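What follows is a short report on a single structure.
Apart from one protein chain that is not included, each protein chain of the complex appears where it belongs.
For subunit A:
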Amino acid sequence: MYKTIIGLEIHAQLSTKTKAFCSCQADVFELEPNTAICPVCTGQPGALPVLNKTVVEYAVKAAVAFNCSINLRSSFDRKNYFYPDLPKGYQITQYFTPIAENGYLEFKLDGNEKRVRIRRIHIEEDAGKMIHQDADSISGASGSLVNLNRCGVPLIEIVTEPDISSPKEARVFMELLRDTLRAIDICSGDMEKGALRCDANISVVDEESGTSSNRVEVKNINSFKFVEKALEFERERIIKALEQGTDVDRETRTWNFTKRETISMRSKEEENDYRYFPEPDLPPLQLSGEFVEKVRKNLPELPQQRVQRLIQQYGIPEYDASVLGSDVKISLFFEEVSRVTGKPKDASNWIMTELMREINQRGIPIDEMPIGPEHFKVLFQLLDQGKISAKIAKELFPLMVETGKTPDQLVKERGMEQISDEKLIEEIVLRAMESNPKAVQQYRDGKKNVMGYFVGAVMKETRGKANPAVVNEIVRRLLES
């Protein structure tokens, strides 16, 4: 048996308006290269950093949400290394005293309670970005372009203890972390856009012999799926080495998206000496207890608290609550629909299946959807009153999303009312029995599933609008009479 030990280092880009140490725009994802830069973030001679207060507030929000103890006095340090995308030659970070330490995040996985401890959260600035021509790295490239827009974009780095014991757990942890960052509204959580980045340390222990493998670092994992995939790959690679009586190198690897495997980036010997030392351009960061308390008090509901509340308040199953509760906007919408319709379980069903499908397919976030709780209210009424079938309702739903019209409008416009007229249905059934006496005989001989044939005939003729309950009832009565 092998035990897997995983620790994560996560960089979350803070969704502040301006950068960490200057007033340049911070959301640079879609900007033309080198358009959101100034003397400070490009490290011009003589320029000095000034700390953005919102960055501190966001970091404290994260610290509170992740149950950390907050250092009222923290400080900034320089991490020195040479790279063309690092215009000052150093990154401002918090190395010696981070803003927060000793937190944790708890979640349920496969029925078990899991707690992952968080070692520290610190503030730092991002570096720029390079595009290398004709090569993967700067060495061997025929040319390299530098985009400094990202320089100075504020990040927090969240470092876990090595408490994660499987690749799947790593993924679930990352998802919960993202949901939490979104809930407290400090990070978009989009891994694909680089707003959330993950490096993982993994080692494996052979529990029989007690031997432990070298630790491998997997860097630059850029999707939740790849967190799991890369670590699974790495886990297998390490176990294979252990089984052959050897070990993997202690090195840094990266997940290769196209080859679906990790590849070596550099060995431990090539690691930089970052020459950390206190940043002399920024005084220590002194927070007041009141400031922290204010942030704590104004912290919005976190995903797990919300899940528990949804279960209790609306009586929906835990599964539903966890799906709805992971996203603050979805869960708010659910609560609104429940309130307006008075039917939480129906609301949950419709939102989890039909609405989420529409959101995913159309790529439109819920707050930009043209339908609101009223639409659900009318829809549920039409169903209750038997004016439409469940099948029709499901057909109606995408039309509602597309047009923004209420279901009763659509039903009227398109003549989709359910037919419950017994006489009409009786006539159709009788006609069908006349034209297929053989089937009638089969039913009466005990082949009960022939009934479906007659139901189908009615549906075909009414173009699906017949009330299925009424049709079933009439078909059975007539066949058995």
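Following the convention adopted for this analysis, contacts are C-beta pairs under 8 Å (C-beta built on N, C-alpha and C of every residue); 3 or more make two chains touch, one makes a residue touch a chain; residues count from 1.
Everything that follows uses one rule, which is that contacts and distances are computed from a predicted model.
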Which name from "Amino acid ABC transporter permease", "Zn-ribbon domain-containing OB-fold protein", "Alpha-ketoacid dehydrogenase subunit beta" or "Glutamyl-tRNA(Gln) amidotransferase subunit A" does UniProt give the chain that's left off? "Glutamyl-tRNA(Gln) amidotransferase subunit A"
From A:54, A:67, A:80 or A:409, residue that would touch the chain that is not displayed: A:80
For the chain that's not shown, point to the residue among A:19, A:61 or A:88 touching it. A:88
Going by the contact rule already stated, which one of A:51, A:399 or A:478 would touch the omitted chain in the full complex? A:51
Contact footprint on subunit A, counting only the chain that is left out: 39, 42-51, 78, 80, 82, 84, 87-90, 138-140, 146, 273-278, 280-283
